[in-house]
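Left out: one protein chain. Kept in place: all the others.
Then we have chain A:
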Amino acid sequence: MKGIRGISKLSRRFYAAARTGQSLTQPLAGLKLSPGSAHFYQDVHVTRLPSGLVIASLENYSPASKIGVFVKAGSRYETSENQGVTHLLRLASSLTTKGASAFKICRGVEAVGGNLSVTSSRENMIYTVDCLRDDIDTVMEYLINITTAQEFRPWEVSDLTPRVKMDKAQAAQSPQIAVIEALHQAAYKNALCNSLYCPDHMVDNVQSEHLHQFVQNNFTSARMALVGLGIDHAVLKQVGEQFLNIRSGGGATGAGAQYRGGEIRLAGLSSLVHSAVVSQSAAAGTSEALAFSVLQQVLGAGPHVKRGSNTSSQLIQGVAKATTDPFDVSAFNASYSDSGLFGVYTISQAAAAGDVIAAALAQVKAVADGGVTAADLTRAKAQLKGQFLMSLETSGGLLEAMGTQALTEGSYSSPEEVIKKIDNVSLTDIANAAGNFVSGKKTMASSGNLIKTPFVDEI
(Lines give C-alpha, C1' and ligand atoms only; values in the text may rest on other atoms or scores of the structure.)
Protein backbone atom coordinates (compact mmCIF):
# COMPACT_ATOMS: atom_id res chain seq x y z
CA MET A 1 0.00 0.00 0.00
CA LYS A 2 2.70 2.39 0.98
CA GLY A 3 4.54 1.73 -2.22
CA ILE A 4 1.47 2.51 -4.31
CA ARG A 5 0.83 5.74 -2.45
CA GLY A 6 4.44 6.67 -2.85
CA ILE A 7 4.19 6.16 -6.59
CA SER A 8 1.13 8.39 -6.83
CA LYS A 9 2.99 11.13 -4.91
CA LEU A 10 5.86 10.76 -7.32
CA SER A 11 3.56 11.42 -10.21
CA ARG A 12 2.26 14.55 -8.49
CA ARG A 13 5.78 15.81 -8.05
CA PHE A 14 6.58 15.23 -11.69
CA TYR A 15 3.31 16.87 -12.60
CA ALA A 16 4.19 19.89 -10.52
CA ALA A 17 7.69 20.09 -11.94
CA ALA A 18 6.34 20.00 -15.43
CA ARG A 19 4.06 22.93 -14.73
CA THR A 20 6.65 25.68 -14.57
CA GLY A 21 4.02 28.36 -14.40
CA GLN A 22 2.52 26.88 -11.24
CA SER A 23 2.43 29.35 -8.40
CA LEU A 24 3.56 28.05 -5.06
CA THR A 25 0.77 29.91 -3.30
CA GLN A 26 -2.07 28.35 -5.25
CA PRO A 27 -3.25 24.78 -4.93
CA LEU A 28 -2.46 22.37 -7.73
CA ALA A 29 -5.04 22.38 -10.46
CA GLY A 30 -7.18 19.28 -10.58
CA LEU A 31 -6.62 18.44 -6.95
CA LYS A 32 -9.84 17.89 -5.05
CA LEU A 33 -9.84 19.27 -1.56
CA SER A 34 -11.84 17.41 1.05
CA PRO A 35 -14.45 19.71 2.57
CA GLY A 36 -13.05 19.56 6.06
CA SER A 37 -9.44 20.31 5.26
CA ALA A 38 -8.02 23.68 6.05
CA HIS A 39 -6.70 25.77 3.24
CA PHE A 40 -3.08 25.07 2.79
CA TYR A 41 -2.39 28.14 0.77
CA GLN A 42 -2.21 31.57 2.29
CA ASP A 43 -4.51 34.35 1.30
CA VAL A 44 -5.64 37.57 2.80
CA HIS A 45 -9.11 37.40 4.32
CA VAL A 46 -11.06 40.65 4.47
CA THR A 47 -14.35 41.05 6.31
CA ARG A 48 -16.43 44.16 6.62
CA LEU A 49 -18.55 44.35 9.74
CA PRO A 50 -21.95 46.07 9.68
CA SER A 51 -20.56 48.94 11.69
CA GLY A 52 -18.07 49.68 8.95
CA LEU A 53 -15.02 48.22 10.64
CA VAL A 54 -12.86 46.31 8.17
CA ILE A 55 -10.92 43.31 9.37
CA ALA A 56 -8.11 41.89 7.27
CA SER A 57 -5.73 39.14 8.17
CA LEU A 58 -3.19 36.84 6.65
CA GLU A 59 -2.14 33.64 8.34
CA ASN A 60 1.44 33.26 7.24
CA TYR A 61 2.38 30.78 9.98
CA SER A 62 5.24 32.95 11.03
CA PRO A 63 6.44 32.68 14.64
CA ALA A 64 5.88 36.40 15.16
CA SER A 65 2.54 38.10 14.77
CA LYS A 66 1.82 41.69 13.90
CA ILE A 67 -1.46 43.44 14.56
CA GLY A 68 -2.29 46.91 13.37
CA VAL A 69 -5.19 49.25 13.96
CA PHE A 70 -5.46 51.70 11.07
CA VAL A 71 -7.51 54.81 11.71
CA LYS A 72 -8.39 57.63 9.36
CA ALA A 73 -7.11 60.16 11.84
CA GLY A 74 -4.11 61.72 10.24
CA SER A 75 -3.09 65.31 10.53
CA ARG A 76 -5.45 66.33 7.74
CA TYR A 77 -8.37 65.91 10.13
CA GLU A 78 -7.06 68.52 12.57
CA THR A 79 -9.17 71.66 12.80
CA SER A 80 -7.98 75.19 13.39
CA GLU A 81 -8.69 74.87 17.13
CA ASN A 82 -6.64 71.76 17.70
CA GLN A 83 -3.60 72.08 15.48
CA GLY A 84 -0.92 69.71 16.63
CA VAL A 85 -3.29 67.28 18.32
CA THR A 86 -2.07 64.37 16.19
CA HIS A 87 1.49 64.96 17.33
CA LEU A 88 0.35 64.75 20.94
CA LEU A 89 -1.82 61.76 20.12
CA ARG A 90 1.16 60.00 18.64
CA LEU A 91 3.17 60.62 21.80
CA ALA A 92 0.20 59.83 24.03
CA SER A 93 -0.03 56.27 22.80
CA SER A 94 1.82 55.01 25.84
CA LEU A 95 -0.14 56.92 28.46
CA THR A 96 -2.57 55.47 30.99
CA THR A 97 -5.75 53.92 29.68
CA LYS A 98 -8.87 52.69 31.41
CA GLY A 99 -7.73 49.11 31.44
CA ALA A 100 -4.01 49.48 31.94
CA SER A 101 -1.71 52.10 33.35
CA ALA A 102 1.22 53.48 31.39
CA PHE A 103 3.56 51.40 33.47
CA LYS A 104 1.56 48.24 32.93
CA ILE A 105 1.51 48.74 29.18
CA CYS A 106 5.23 49.40 28.96
CA ARG A 107 6.12 46.57 31.29
CA GLY A 108 3.66 44.16 29.74
CA VAL A 109 4.87 44.75 26.23
CA GLU A 110 8.52 44.54 27.27
CA ALA A 111 7.90 41.40 29.28
CA VAL A 112 6.81 39.49 26.19
CA GLY A 113 9.53 41.05 24.06
CA GLY A 114 7.03 42.86 21.89
CA ASN A 115 7.03 46.24 20.28
CA LEU A 116 4.31 48.83 20.37
CA SER A 117 4.50 51.75 18.01
CA VAL A 118 2.28 54.32 16.43
CA THR A 119 2.93 55.91 13.06
CA SER A 120 1.02 58.81 11.73
CA SER A 121 0.91 60.32 8.29
CA ARG A 122 -1.28 62.99 6.87
CA GLU A 123 -4.06 60.49 6.18
CA ASN A 124 -3.86 57.78 8.76
CA MET A 125 -2.79 56.91 12.22
CA ILE A 126 -1.48 53.38 12.55
CA TYR A 127 -1.06 51.58 15.85
CA THR A 128 1.10 48.52 15.46
CA VAL A 129 1.98 45.87 17.93
CA ASP A 130 4.13 42.85 17.24
CA CYS A 131 5.18 39.97 19.37
CA LEU A 132 5.49 36.19 19.33
CA ARG A 133 2.39 34.25 18.34
CA ASP A 134 1.68 32.92 21.80
CA ASP A 135 1.69 36.31 23.46
CA ILE A 136 -0.73 37.95 21.09
CA ASP A 137 -3.55 37.99 23.67
CA THR A 138 -1.58 40.09 26.10
CA VAL A 139 -0.48 42.73 23.68
CA MET A 140 -3.84 42.73 21.93
CA GLU A 141 -5.39 43.83 25.21
CA TYR A 142 -2.99 46.77 25.38
CA LEU A 143 -3.62 47.68 21.76
CA ILE A 144 -7.37 47.74 22.31
CA ASN A 145 -6.92 49.86 25.42
CA ILE A 146 -4.73 52.33 23.61
CA THR A 147 -7.07 52.77 20.67
CA THR A 148 -10.42 52.74 22.42
CA ALA A 149 -10.06 53.41 26.13
CA GLN A 150 -7.61 56.27 26.41
CA GLU A 151 -7.86 58.48 29.46
CA PHE A 152 -5.48 61.30 28.50
CA ARG A 153 -4.91 62.33 32.10
CA PRO A 154 -4.14 66.07 32.08
CA TRP A 155 -0.90 65.84 34.03
CA GLU A 156 0.38 63.05 31.81
CA VAL A 157 -0.51 65.03 28.71
CA SER A 158 1.30 68.11 30.00
CA ASP A 159 4.34 65.93 30.71
CA LEU A 160 4.57 65.31 26.97
CA THR A 161 5.58 68.91 26.23
CA PRO A 162 9.36 68.27 26.51
CA ARG A 163 9.00 65.33 24.14
CA VAL A 164 7.14 67.50 21.67
CA LYS A 165 9.98 70.01 21.80
CA MET A 166 12.51 67.26 21.30
CA ASP A 167 10.61 65.88 18.31
CA LYS A 168 10.46 69.32 16.75
CA ALA A 169 14.16 69.92 17.35
CA GLN A 170 15.03 66.65 15.66
CA ALA A 171 12.68 67.38 12.78
CA ALA A 172 14.19 70.82 12.32
CA GLN A 173 17.58 69.20 12.12
CA SER A 174 16.55 67.49 8.91
CA PRO A 175 16.08 69.96 6.04
CA GLN A 176 14.06 67.45 4.07
CA ILE A 177 11.36 67.34 6.72
CA ALA A 178 11.31 71.10 6.94
CA VAL A 179 10.97 71.51 3.18
CA ILE A 180 8.27 68.89 2.78
CA GLU A 181 6.20 70.28 5.63
CA ALA A 182 6.57 73.74 4.19
CA LEU A 183 5.63 72.40 0.76
CA HIS A 184 2.35 71.04 2.03
CA GLN A 185 1.69 74.18 3.96
CA ALA A 186 2.16 76.24 0.82
CA ALA A 187 0.25 73.91 -1.48
CA TYR A 188 -3.04 73.57 0.37
CA LYS A 189 -5.47 75.86 2.10
CA ASN A 190 -6.74 73.29 4.59
CA ALA A 191 -6.57 69.68 5.69
CA LEU A 192 -3.41 68.58 3.92
CA CYS A 193 -1.57 71.75 4.88
CA ASN A 194 -1.51 70.65 8.54
CA SER A 195 1.95 69.62 9.60
CA LEU A 196 2.78 66.29 11.18
CA TYR A 197 4.41 68.24 13.98
CA CYS A 198 2.78 70.50 16.51
CA PRO A 199 3.06 74.17 15.49
CA ASP A 200 5.09 76.42 17.82
CA HIS A 201 2.12 78.33 19.16
CA MET A 202 0.38 75.14 20.25
CA VAL A 203 3.27 73.36 21.92
CA ASP A 204 2.04 73.94 25.47
CA ASN A 205 -1.57 74.46 24.57
CA VAL A 206 -2.86 71.11 23.42
CA GLN A 207 -4.96 69.92 26.33
CA SER A 208 -6.47 66.62 27.31
CA GLU A 209 -9.88 67.82 26.08
CA HIS A 210 -8.54 68.39 22.58
CA LEU A 211 -7.26 64.83 22.49
CA HIS A 212 -10.55 63.42 23.76
CA GLN A 213 -12.53 65.40 21.24
CA PHE A 214 -10.30 64.41 18.35
CA VAL A 215 -10.61 60.76 19.30
CA GLN A 216 -14.38 61.04 19.64
CA ASN A 217 -14.71 62.57 16.23
CA ASN A 218 -12.26 60.44 14.32
CA PHE A 219 -11.82 57.08 15.99
CA THR A 220 -15.10 55.61 14.83
CA SER A 221 -15.66 52.07 13.62
CA ALA A 222 -16.37 53.13 10.06
CA ARG A 223 -12.96 54.77 9.87
CA MET A 224 -10.94 51.95 11.37
CA ALA A 225 -9.40 48.77 10.07
CA LEU A 226 -8.02 45.96 12.16
CA VAL A 227 -5.27 44.10 10.36
CA GLY A 228 -3.26 41.11 11.45
CA LEU A 229 -0.37 39.05 10.21
CA GLY A 230 0.17 35.61 11.58
CA ILE A 231 -3.19 35.44 13.29
CA ASP A 232 -6.36 33.50 12.66
CA HIS A 233 -9.10 35.50 10.93
CA ALA A 234 -11.81 34.22 13.25
CA VAL A 235 -9.89 35.37 16.30
CA LEU A 236 -9.30 38.81 14.85
CA LYS A 237 -12.93 39.10 13.80
CA GLN A 238 -14.05 38.29 17.31
CA VAL A 239 -11.76 40.92 18.75
CA GLY A 240 -13.03 43.45 16.25
CA GLU A 241 -16.67 42.71 16.97
CA GLN A 242 -16.21 42.76 20.71
CA PHE A 243 -13.90 45.66 21.29
CA LEU A 244 -13.60 47.92 18.31
CA ASN A 245 -17.30 48.52 17.75
CA ILE A 246 -17.38 51.25 20.34
CA ARG A 247 -18.13 54.33 18.36
CA SER A 248 -20.44 53.97 15.46
CA GLY A 249 -21.04 56.48 12.74
CA GLY A 250 -18.75 58.10 10.30
CA GLY A 251 -17.41 60.71 12.66
CA ALA A 252 -16.56 64.15 11.46
CA THR A 253 -15.96 64.14 7.75
CA GLY A 254 -12.75 65.84 6.91
CA ALA A 255 -12.88 68.79 4.59
CA GLY A 256 -11.80 68.17 1.03
CA ALA A 257 -8.31 69.42 0.43
CA GLN A 258 -8.15 72.63 -1.58
CA TYR A 259 -5.01 73.14 -3.59
CA ARG A 260 -3.83 76.70 -3.84
CA GLY A 261 -0.24 76.66 -4.96
CA GLY A 262 2.19 78.99 -3.20
CA GLU A 263 5.76 79.38 -2.12
CA ILE A 264 7.65 79.20 1.15
CA ARG A 265 11.29 80.16 1.38
CA LEU A 266 13.20 79.12 4.53
CA ALA A 267 16.35 81.18 4.34
CA GLY A 268 19.31 79.81 6.23
CA LEU A 269 23.06 79.55 6.33
CA SER A 270 23.40 76.07 4.94
CA SER A 271 25.40 75.88 1.73
CA LEU A 272 23.16 73.09 0.49
CA VAL A 273 19.87 74.31 -0.93
CA HIS A 274 16.93 71.94 -0.66
CA SER A 275 14.14 72.79 -3.03
CA ALA A 276 10.88 71.11 -4.02
CA VAL A 277 8.74 72.17 -6.96
CA VAL A 278 5.41 70.36 -7.26
CA SER A 279 2.02 70.66 -8.80
CA GLN A 280 -1.25 68.95 -8.07
CA SER A 281 -1.51 65.36 -9.26
CA ALA A 282 -4.23 62.74 -8.81
CA ALA A 283 -5.91 61.14 -5.82
CA ALA A 284 -4.61 57.77 -4.72
CA GLY A 285 -6.20 54.73 -6.26
CA THR A 286 -7.00 56.31 -9.59
CA SER A 287 -5.31 55.34 -12.81
CA GLU A 288 -3.81 58.83 -13.09
CA ALA A 289 -2.09 58.30 -9.77
CA LEU A 290 -0.60 55.11 -11.14
CA ALA A 291 0.58 57.03 -14.18
CA PHE A 292 2.27 59.53 -11.90
CA SER A 293 3.97 56.69 -10.01
CA VAL A 294 5.34 55.30 -13.26
CA LEU A 295 6.36 58.80 -14.31
CA GLN A 296 8.24 59.12 -11.04
CA GLN A 297 10.24 56.03 -11.93
CA VAL A 298 10.76 57.23 -15.50
CA LEU A 299 12.28 60.44 -14.23
CA GLY A 300 14.27 58.74 -11.51
CA ALA A 301 13.45 58.13 -7.90
CA GLY A 302 16.32 57.20 -5.73
CA PRO A 303 19.36 55.03 -6.20
CA HIS A 304 18.71 51.40 -7.04
CA VAL A 305 22.24 50.24 -6.44
CA LYS A 306 24.49 51.26 -3.61
CA ARG A 307 27.06 53.14 -5.65
CA GLY A 308 27.05 54.34 -9.17
CA SER A 309 26.23 57.25 -11.38
CA ASN A 310 22.46 56.67 -11.54
CA THR A 311 22.44 56.08 -15.30
CA SER A 312 18.79 55.10 -15.19
CA SER A 313 17.67 58.37 -13.66
CA GLN A 314 16.81 60.94 -16.34
CA LEU A 315 16.73 63.77 -13.86
CA ILE A 316 20.19 63.08 -12.53
CA GLN A 317 21.65 62.68 -16.00
CA GLY A 318 20.04 65.92 -17.10
CA VAL A 319 21.16 67.91 -14.08
CA ALA A 320 24.68 66.48 -14.29
CA LYS A 321 25.02 68.34 -17.59
CA ALA A 322 24.07 71.60 -15.87
CA THR A 323 26.45 71.50 -12.93
CA THR A 324 29.61 69.74 -11.79
CA ASP A 325 29.09 70.40 -8.08
CA PRO A 326 27.58 67.69 -5.87
CA PHE A 327 23.81 67.53 -6.10
CA ASP A 328 20.90 65.17 -5.79
CA VAL A 329 17.56 65.22 -7.52
CA SER A 330 14.57 62.95 -7.39
CA ALA A 331 11.00 62.93 -8.59
CA PHE A 332 8.60 63.56 -5.74
CA ASN A 333 5.20 61.88 -5.69
CA ALA A 334 2.72 61.93 -2.83
CA SER A 335 -0.88 60.75 -3.20
CA TYR A 336 -3.63 61.36 -0.70
CA SER A 337 -7.22 60.29 -0.67
CA ASP A 338 -8.53 63.25 -2.61
CA SER A 339 -5.45 64.96 -3.98
CA GLY A 340 -1.79 64.48 -4.65
CA LEU A 341 1.47 66.26 -5.26
CA PHE A 342 3.96 65.50 -8.00
CA GLY A 343 7.18 67.29 -8.82
CA VAL A 344 10.92 67.31 -8.34
CA TYR A 345 13.03 67.60 -5.23
CA THR A 346 16.56 68.95 -5.62
CA ILE A 347 19.53 69.32 -3.33
CA SER A 348 22.25 71.53 -4.74
CA GLN A 349 25.03 73.93 -3.86
CA ALA A 350 23.85 77.45 -3.18
CA ALA A 351 25.41 78.98 -6.28
CA ALA A 352 24.10 76.33 -8.67
CA ALA A 353 20.58 76.07 -7.28
CA GLY A 354 18.91 77.93 -10.13
CA ASP A 355 20.64 75.85 -12.81
CA VAL A 356 19.82 72.60 -11.09
CA ILE A 357 16.15 73.41 -10.72
CA ALA A 358 15.90 74.60 -14.29
CA ALA A 359 17.61 71.47 -15.61
CA ALA A 360 15.35 69.21 -13.57
CA LEU A 361 12.21 70.94 -14.80
CA ALA A 362 13.48 70.81 -18.36
CA GLN A 363 13.74 67.05 -18.06
CA VAL A 364 10.11 66.81 -17.00
CA LYS A 365 9.10 69.02 -19.91
CA ALA A 366 11.02 66.73 -22.24
CA VAL A 367 8.92 63.82 -20.99
CA ALA A 368 5.76 65.84 -21.45
CA ASP A 369 6.79 66.54 -25.04
CA GLY A 370 7.02 62.83 -25.71
CA GLY A 371 10.67 62.18 -25.09
CA VAL A 372 10.12 58.81 -23.43
CA THR A 373 10.99 55.65 -25.29
CA ALA A 374 9.26 52.31 -24.84
CA ALA A 375 12.45 50.93 -23.33
CA ASP A 376 12.41 53.67 -20.70
CA LEU A 377 8.79 52.86 -19.94
CA THR A 378 9.50 49.19 -19.54
CA ARG A 379 12.42 49.96 -17.31
CA ALA A 380 10.32 52.30 -15.19
CA LYS A 381 7.51 49.79 -14.87
CA ALA A 382 9.97 47.10 -13.84
CA GLN A 383 11.45 49.39 -11.22
CA LEU A 384 8.04 50.27 -9.88
CA LYS A 385 6.95 46.65 -9.77
CA GLY A 386 10.19 45.70 -8.07
CA GLN A 387 9.85 48.41 -5.48
CA PHE A 388 6.26 47.48 -4.77
CA LEU A 389 6.86 43.76 -4.52
CA MET A 390 9.94 44.18 -2.38
CA SER A 391 8.01 46.37 0.00
CA LEU A 392 5.67 43.45 0.56
CA GLU A 393 8.57 41.25 1.56
CA THR A 394 8.87 42.71 5.03
CA SER A 395 6.10 42.13 7.53
CA GLY A 396 5.89 45.86 8.20
CA GLY A 397 5.45 46.67 4.54
CA LEU A 398 2.90 43.92 4.06
CA LEU A 399 0.88 45.02 7.05
CA GLU A 400 0.92 48.56 5.82
CA ALA A 401 -0.18 47.56 2.34
CA MET A 402 -3.00 45.41 3.67
CA GLY A 403 -4.07 48.04 6.13
CA THR A 404 -4.17 50.99 3.82
CA GLN A 405 -6.08 49.04 1.21
CA ALA A 406 -8.52 47.75 3.81
CA LEU A 407 -9.02 51.25 5.12
CA THR A 408 -9.52 53.02 1.82
CA GLU A 409 -11.21 50.38 -0.31
CA GLY A 410 -12.44 47.79 2.16
CA SER A 411 -10.81 45.01 0.19
CA TYR A 412 -7.40 43.71 -0.70
CA SER A 413 -6.13 43.47 -4.24
CA SER A 414 -3.51 40.83 -4.67
CA PRO A 415 -0.06 41.81 -5.92
CA GLU A 416 -0.86 40.23 -9.26
CA GLU A 417 -3.74 42.60 -9.82
CA VAL A 418 -1.55 45.54 -8.95
CA ILE A 419 1.14 44.35 -11.34
CA LYS A 420 -1.45 44.07 -14.07
CA LYS A 421 -2.60 47.62 -13.48
CA ILE A 422 0.97 48.86 -13.64
CA ASP A 423 1.41 47.05 -16.92
CA ASN A 424 -1.59 48.84 -18.38
CA VAL A 425 0.02 52.27 -18.10
CA SER A 426 0.86 53.56 -21.57
CA LEU A 427 3.20 56.17 -22.99
CA THR A 428 0.37 58.62 -23.49
CA ASP A 429 -0.60 58.35 -19.84
CA ILE A 430 2.95 59.27 -18.90
CA ALA A 431 3.06 62.15 -21.29
CA ASN A 432 -0.29 63.45 -20.03
CA ALA A 433 0.84 63.21 -16.45
CA ALA A 434 4.03 65.13 -17.20
CA GLY A 435 1.98 67.68 -19.15
CA ASN A 436 -0.30 68.12 -16.11
CA PHE A 437 2.71 68.95 -14.06
CA VAL A 438 4.17 71.37 -16.55
CA SER A 439 0.92 73.25 -17.04
CA GLY A 440 -0.41 73.06 -13.50
CA LYS A 441 -0.08 75.74 -10.83
CA LYS A 442 3.22 75.21 -9.11
CA THR A 443 4.07 75.11 -5.43
CA MET A 444 7.62 75.59 -4.25
CA ALA A 445 9.47 75.28 -0.98
CA SER A 446 13.17 75.98 -0.53
CA SER A 447 15.61 76.09 2.34
CA GLY A 448 19.26 77.02 2.74
CA ASN A 449 21.20 79.92 1.30
CA LEU A 450 18.63 81.12 -1.21
CA ILE A 451 20.72 83.75 -2.96
CA LYS A 452 20.54 82.01 -6.34
CA THR A 453 17.28 80.14 -5.89
CA PRO A 454 14.52 81.32 -8.22
CA PHE A 455 11.02 82.20 -7.10
CA VAL A 456 8.09 80.07 -8.14
CA ASP A 457 7.02 82.52 -10.82
CA GLU A 458 10.50 82.64 -12.28
CA ILE A 459 10.98 78.93 -12.92
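Following the convention adopted for this analysis, a contact is a pair of C-beta atoms (placed from the backbone, for glycine too) under 8 Å apart; a residue touches a chain by one contact, two chains touch by 3 or more; residues count from 1.
Methods note: contacts and distances are computed from a predicted model.
Chemist: What name does the UniProt record list for the absent chain among "Alkyl transferase", "S-formylglutathione hydrolase", "Cytochrome b-c1 complex subunit Rieske, mitochondrial" or "Origin of replication complex subunit 5 isoform X2"?
Modeler: Choosing among "Alkyl transferase", "S-formylglutathione hydrolase", "Cytochrome b-c1 complex subunit Rieske, mitochondrial" or "Origin of replication complex subunit 5 isoform X2", the correct UniProt name is "Cytochrome b-c1 complex subunit Rieske, mitochondrial".
Chemist: Which one, A:154, A:302 or A:370, makes contact with the chain that was left out?
Modeler: A:302
Chemist: For the chain that's not shown, point to the residue among A:91, A:186 or A:229 touching it.
Modeler: A:91
Chemist: With the full complex in mind, choose from A:118, A:277 or A:444 the residue touching the hidden chain.
Modeler: A:118
Chemist: Which of these touches the unseen chain: A:272, A:350, A:366 or A:459?
Modeler: A:272
Chemist: Spell out the interface residues on chain A facing the chain that's missing from view.
Modeler: 74, 90-91, 93-94, 105-106, 109-110, 115-124, 126, 165-167, 169-171, 173-174, 176-177, 180, 184, 196-197, 272, 284, 289-290, 293, 296-297, 301-303, 307, 310, 326-336, 340-341, 345-347, 384, 387-392, 396-397, 400-401, 404, 418, 422
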